[in-house]
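Left out: one protein chain. Kept in place: all the others.
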Amino acid sequence: MYEFLHMGGYGGYIWSAYGITAIVLTLSIVLPIIQSRKNHKRIEHMLEQEQD
Amino acid sequence: MNIFITILKRDLLLAIRHRAELLNPMLFFVLVIVLFQLGMRAKPAVLVTLAPAIVWIAALLSALLSLDHMFRSDMEDGALEQMIISTQPTSLLVLAKILAHWIITGLPVTLIAPILGLMLGLTGDASLILFFTLLIGTPILSAIGSIGVALTVGLRRGSVLLSILVLPLYVPVLIFASQTVNTFMAGYPIFASLSVLMAMLVLSLSLSPWASSAALRMSVS
Amino acid sequence: MYRWFHQLGSPPTFYKWSGQWLPWLTFVCITLFVVGLYGGLVYAPADYLQKDSFRIIYVHVPAAWMSMFVYVVMAFSGAIALIWHIKLSEIMMLSSASIGASFTFIALITGSIWGKPTWGTWWEWGDARLLSELLLLFLYIGIIGLYSAIEDKRKAAEAVSILALVGIVNIPIIHYSVIFLNTLHQGPTVSKFDSPSIETSMLIPLLIMALAFKLFYIIVLLMRSRNELLWRERRSQWVRNIIKGTGNV
Partner (left out) sequence: MEIESQPYSQAARLGAENLCVEKQDRWLFQNITFQLEPGEMLHLRGTNGSGKTTLLRIVCGLTNADQGEINWAGKSIKQQRDEYHSQLSYVGHSDGIKQDLSVTENLKVAAVLARGKQQTPKPIDIDQTLRDMGLNKKKDTFAHDLSAGQRRRLALARCLLNDTSIWILDEPLTALDKHGVEIVENMISAHLHRNGMAIVTSHQELTINKDRCKDLDLS
């Protein structure tokens, strides 16, 4: 396992590159999900306001 | 054709009536170059190699600075609306305004650039080549800049956004123009990069009026 | 074909159709990622010259390809929205901007990280690819900035599609002027991105990763488009049914 992490001395570069990519990609997935929930709440709120 | 000349004359007339403002682009251009020299205090040998880039960046910034009032005053007093609902093709009017902007800002900068080139240590011929690259390049700056201005004229504080939109589009002009002078100074033939600059001029003068008029129609609506 | 495209164009069908497809797309995308990463990090042999540091290409190259691809899709759907006023393509354009910017950002960061071991500098001005990637990032920032600066969102979408079209004309010009600048300095550098002449065992993971990135883009595009669509059509009946009915994504 250590060999895999060490990556022939370039571990630091490789894992930082993959790390940043992972962060940015997860962020691009999570943000729309949050926004979708927010939208649903705002529309529900709007619908309730219209009823009463 | 008549409309093109009318708008051009009108804009030049308006500019002349604000004679003080005519000097701003030139003063800014000279000031930026002087600042570069003060900032660098470089040996003449180093300064010469940087001279084309310094002069060109100063010309680019002075064009960018004065882009804002290409459409701003017409937008505020409703003249822009009258232009859009006129029967004339808006892109012809935009071309007239681009030319007017170039005559007011680009041309004076181009005319005094050789003197500053000499000041920075360029040889006589190199300054002449610098003059030609500016003569071809500054209209491109006005043309491409008109698209950015047309997109942001509707915004109250659009100037920072304007430079973010326009500067990346200025990169090719800056590269080819300053490289033309450098290759000349290195003694190589400059025909290739000069002709690319000419091609950019033709491309920008033909495409940007269309894009700017579409953007103006959007900003006014 | 046209009927399907037209039918897809109507918001409720697009919302329903995309809702059905999203789970499958995510599943396939995850498997592709796993296979690609395994292929790239473990299976592919170390490069004889750069040894293991070349493995960064499995992230850098797909991101760079995608940053360009997304801009083209954005400009194309912007043009459709500008000319035929198809609402859905306008939404597709707007949803592509931020994901395109993040791909460009990834390409830039991984590119400079990769530059360190191979060229010894974090930022290699001579590298034409990295420079045009940086300028592409500025184009994306311009588009996102312009969209957020204009209040009236319909006008903002029109402005963005014009800017995207202007950008698409300028991208090749910027790219070749940077290469021109680059060839002047030190002759044609051995660009590490030239078309994959590398061995197949290294190449396959790269193609898998590229496919995974493409699918990832489609997923994020669909999600953002659905959000935008739901919000724009919030007063219409089909949105009310969805909100009242299921209440979930």
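Worth pointing out:
Letters are used for the chains, namely A, B and C, taken in the order the chains are written, and counting of residues starts over at 1 for each.
Note that in this section contacts are C-beta pairs under 8 Å (C-beta built on N, C-alpha and C of every residue); 3 or more make two chains touch, one makes a residue touch a chain.
Note that this is a predicted model, so its numbers are computed, not measured.
Taking the complete complex into account, the chain left out of view touches B. Considering the whole complex, the residue from B:Leu12, B:Ile84 or B:Leu205 that touches the absent chain is B:Ile84.
If you put the hidden chain back, the residue from B:Leu13, B:Leu27, B:Ile115 or B:Ala199 that touches it is B:Leu13. Considering the complete assembly, chain B touches the hidden chain via residues 2-3, 6-7, 10, 13-14, 17-18, 73, 76-79, 81-88, 220-221.
Here, only the chains that are shown with their structure count from here on.
A simple rule picks the central chain: find each chain's mean C-alpha point, then take the one closest to the mean of all protein C-alpha atoms, which gives C.
With each centre defined as the average position of its C-alpha atoms, the distance from chain A to chain C rounds to 16 Å. If you check the complex, the residues on chain A that touch chain C are 4, 7-10, 13-14, 16-18, 20-21, 24-25, 27-29, 31-33, 35-37, 39-40, 42-44, 46-47. Within the complex, the chain C residues that touch chain B are 82, 135, 138-139, 141-142, 145-146, 149-150, 155, 158-159, 162-163, 165-166, 169-170, 173-174, 177-178, 180-181, 184. Interface of chain C with chain A (complex): residues 41-42, 46, 51-53, 55-56, 59-60, 63, 98-99, 102, 105-106, 109-110, 113-114, 116-117, 216, 219-220, 223-224, 226-227, 230-231, 234, 239-240, 243-244, 247-249.
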